[in-house]
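What you see is the complex with one protein chain gone and the rest in place.
Per-chain residue numbering starts at 1, and chain names A and B are given in the order in which the chains are listed.
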Amino acid sequence: MASKQQDVKDLVERKYRHGFVTDIESDTLPPGIDEDVIRHISQVKGEPQFMLDWRLKAYRLWQDMQAPNWAKLKLEPIDYQAISYYSAPKKDENAPKSLDEVDPKLLETYDKLGIPLHERARLAGVAVDAVFDSVSVTTTFKDKLADAGVIFCSFSEAVKQHPELIERYLGTVVPQRDNFFAALNSAVFTDGSFVYVPKGVRCPMELSTYFRINAANTGQFERTLIIADEGSHVSYLEGCTAPQRDENQLHAAVVELIAEKDAEIKYSTVQNWYPGDENGRGGIYNFVTKRGDCRGDRSKISWTQVEAGSAITWKYPSCILRGAQSVGEFYSVAVTNNYQQADTGTKMIHIGPGTRSTIISKGISAGQAQNAYRGLVKMMPTAENARNYTQCDSLLMGNQCGAHTFPYMEIKNPSAIVEHEATTSKIADDQLFYCRQRGLSEEDAVNMIVNGFCKEVFRELPMEFAVEAQNLMNVSLEGAVG
Amino acid sequence: MIIDISNLHASVNGTEIIKGLNLQIGPGEVHAIMGPNGSGKSTLAQTLAGKSDYEVTAGTVTYKGADLLALEADERARAGLFLGFQYPVEIPGVSNVYMLKAALNARRKAKGLAEIDSVEFMRFVREKAKLMQLDQSFLSRGVNEGFSGGEKKRNEIFQMAVLEPDLAILDETDSGLDIDALKVVANGVNAQRDGERAFLLITHYQRLLDYIKPDYVHVLANGRIVRSGTHELALELEANGYDGVLAAAG
Partner (left out) sequence: MAAQHSIQLPADDIRAVWQSAGLSNGVLGGLRSAALDEFLHAGLPGTRNESWKYTNIKRLADELTDYLQYKAPAEPDGSAALDLPDAIHLTFVDGVFSPERSDQKGLPDNVKLTSLADLAEAEPATLQSLFGRLARTHDSALVALNTAFAGNGVALVIADGTTLARPVCITYRSSQANAAAQPRLLVSLGQGSKATVVEHFCSAHPVFVNPVAELHCAADSSLDYYKLQAEHAETWHTAVQYIAAENNARIRTTHVDYGGALARNELKLALKGRGAHAESRGLFMADGTRHVEARLDVRHEAPDTTSRERYRGILAGRARGVFNGRIYVGQDAQKTAAELTNRNLLLSKGAEINTKPELEIYADDVKCAHGSTTGQLDATSLFYLLSRGVDKPTARNMLITAFAAELLTDISVPIIAELARNALESLQADTGGIRT
């Protein structure tokens, strides 16, 4: 696997843009951050004054904040003045012209993962017309969405086309001062996705990055805002199982979800950023703030994530259960191998009466990796008859890795019921022997058992994603057995 | 000869359990090994299947002309050796049908056959499931997950039917079964007797042998076969108990 990932590192260039062209293409800022940089970003993006003010406020807050110091994560300090906060995509003359020029080993990996053909070209950085197929597909889908009244566009476009929605909702779930990385993101984010589903509308398709207008190049400070108005329903897919290469070491995205009365949002993520090599060199720091606000009664937000990539993952997709009988769900698989570190989990804040939440977390740790579940379930005094059920299971492969579980439960209502269970173990010898007695190789047996271990989470993923996720697990754990 | 076990000695955690066992099984033959608790019956089964905690300290096992002991557990399985477990393990989240398809294809690959396509596979599997009177829903459930004792045993025989082994070792497949379940299991086994496939039945009670007629019956005691005979021997055991037979055997 290590050599394959090296190939990925060497080969996968992220050059292709999905067609939305802005007038800032030639623009690149020198490294460093100050108010002028922020003004510049806002200006080249043609933002209204309120956006600039909002960014500047975030920047001022950020300056007074300190980078968090985590007990369980080891990382080199990040020099925030060495990062370039705006750089437009540029053409690369060395990019492969077709899939024939791409390293066969990389194609083999895509094959194992079952990546669709047109996606392979984009991921491998092929700068040819073949990939334009997906653009036309995108257009088709855009029309269909528009018919339903669903707004699905890049964040920049939304700022221009729907400033009233942005002004009303931006930062209402993750305020600028929320945490160090959210503040930084608020100041300098360059793009992301925006979704608005009007009242009573069931979004006619899964909104997926496969057909996302602003696909691969939104860079390290991505901003996503999804609003499901009363009685609406939307399912959003983010990420890709293919190993994605990115020069930016720090990724600090912010995702805000808002579910109004009777609305439902399902948000699925597959994260497979470059994890670094087998000695722990390189790799992405993935520090993400994701939060959903169940504002209305009977609303529901469901997070499903498969975290396989990145050198360090730090994310806690959360739900604020404000509306009565609102529902929050978190389904997670986090797999770490080699020197990867993952610290992930969720927060379920129960405010409304009758609110319910479910947390299912599966951690798999191999190599020298450290994998932690960290979660909070909070029952406020107002959360009459609220319920939570949490199950956290960890699987260890090898005696150099670690698996940790840190669930916080804060319960201030006597009618609430909170249940938490966690287990940590390795794959049982008798399970392995049973599978091998049926003729499966050790590696196949391990893959099968691991996928079974993760099943409760995979089944929450949209069908085609689930298959890819299983394959991703197998590829991620290559070399971890034996 | 399907399998030729010669002077086999095997230990678990340094304790010798099998102490010089000899047994030959030819194609199409059904052998039964009986013996009191602790005589080494299950150890023999697990050792032949290649469980890593079981250490062979002496002796040889030739399986279809090759050295069985040189093979890993999965290689033995792919070579057509099937073990029906006494206590089948539960594997949560891994569906029966998914595991079987992977197992069957691994076996087919080893035989140089192409992978079976999904439609064909499901047709084949449903047919076998019907034979074992297994409900269709059984197929999509996790391997042995939440199965009753009887369901687990039927599942083992069903898997055997799908994998079509050359030698099936059935370790106390009858234990924990009521009479109806025992008949279903026995019918499943009998349906697979084709004059080529060999069986080694390991059992404590002769009851099973009323339904699956063995060609040979062996009595295992203290890690050795102390008496061999025909089905008559099993009846004698039932009449006189192990003590009587063992005393007579010296």
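Note that a residue touches a chain if its C-beta (ideal position, glycine included) is under 8 Å from a C-beta of that chain, and two chains touch if they have at least 3 such contacts.
The shown structure was predicted, so the numbers you read here are calculated from the model rather than taken from an experiment.
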item: Omitted chain - touching chains that are shown; value: A
item: Listed residues A:P68, A:G200, A:P381 or A:P462, member touching the removed chain; value: A:P381
item: Absent-chain contact - pick from A:T304, A:T405 or A:N451; value: A:T405
item: Contact set of chain A toward the excluded chain (per top definition); value: 71, 381, 394, 396-426
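Basically, only the chains that are shown with their structure count from here on.
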item: Of all residues in chain A, those that touch chain B in their complex; value: 428-431, 433-442, 444-445, 448-449, 451-456
item: Contact footprint of chain A on chain B as seen in their complex; value: 49-53, 72-74, 76-78, 82-83, 85, 88-89, 91-94, 98-100, 102-103, 106-107, 110, 142-143, 159, 163
